[in-house]
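The complex appears here minus one protein chain, its other protein chains still in place.
The block that comes next holds subunit A.
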Amino acid sequence: LIYCYRKPKTKRAKRFLEKREPKLKENTKNAMLIKGGNANLTVTEVLKDIYAVKKPFAVLYKKKNITRPFEDQTSLEFFSKKSDCSLFLFGSHNKKRPNNLIIGRMFDYHVLDMIELGVEKFVSLKDVKNSKCPEGTKPMLIFAGDMFDGNEEYRRLKSLLIDFFRGPSVPSIRLAGLEYVLHFTALDGKIYMRSYKVLLKKSGCKIPRIELEEMGPSLDLVMRRTHLASDDLYKLSLKQPKALKPKKKKNISHDVFGTTYGRIHMQKQDLSKLQTRKMKGLKKRPAEKSAEDGGVSPKKSKSG
């Protein structure tokens, strides 16, 4: 808003612009789901299912857009600017790359990372005839497999998937409402994504026993090409403003056992004037006091 050459004339326009300007604490990232020029049924179904999972923080574009994200990113950036989305999922299909999904994110409306995944097997929400959980549930995310740490590309993919499916950042969560879990397993160059509905069963103790029910989209993915941001750009995008750092409370420290220690800074004290406990037996009697003072009695003597 500060950099607006045309000041907004209505309050609504002002609110619209304020929502899109850079802020200290950012909005939840929106995702745009785009179909390529030659998207087939599988890919369209995948996009529709992911849209259902990510509602209301996603936009599903209905028309086909003939672009190639890996060659030219300008049209993606244009869409991102218009709809204020920083995550995107682009689906296409051709003979060389069947059932192709390009998942990516933006920084400052320019493409940051893009990873091309091939869908080998897809089970849609419609095909699984179980009860579904309500729209907009914050999913639990679990990543299994040591490949997610070893390879740089897999690490970025993990970061991208967390960013994509994370949902809004909330301060507290209703424990009974933990219904949805997305489980990603990396094995043998393939990534298995499964979604389950969580059933909390009674167990003897406080923590409930978990039973899972297959629900929702499940994908078998294989990594194809990648376009990752350079380390410097990535580090720049990770940078958080200093104002968001939690303020350290000074003069408080904790030790290993959990004891809290505080530190008080005192001025110099005159120890002779220190007030300690009164011990009546040690109180100076008036006779002793007068002896000390050298005969000058504190009380005025009555004249006459």
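Simple rule for what comes next: contacts are C-beta pairs under 8 Å (C-beta built on N, C-alpha and C of every residue); 3 or more make two chains touch, one makes a residue touch a chain; residues count from 1.
In the analysis below, contacts and distances are computed from a predicted model.
Look at the chain that isn't drawn here: its UniProt entry, checked against "Sodium/hydrogen exchanger", "Gamma-secretase subunit-like", "Ribosome biogenesis regulatory protein" or "Geranylgeranyl transferase type-2 subunit alpha", names it "Ribosome biogenesis regulatory protein".
Of A:14, A:48, A:166 or A:224, it is A:166 that touches the chain left out of the display.
In the complete assembly, the contact with the undisplayed chain comes from A:208, out of A:8, A:118 or A:208. In the full complex, subunit A touches the omitted chain through residues 2-3, 5, 7, 21-24, 26-27, 29, 61, 63, 65, 67, 72, 74-76, 78-79, 82, 86, 105-109, 112, 138-146, 148-149, 159, 162-163, 166, 169-178, 181, 183, 185, 187-188, 192, 194, 196, 198, 200, 203-212, 214, 230, 232, 234, 236-241, 246.
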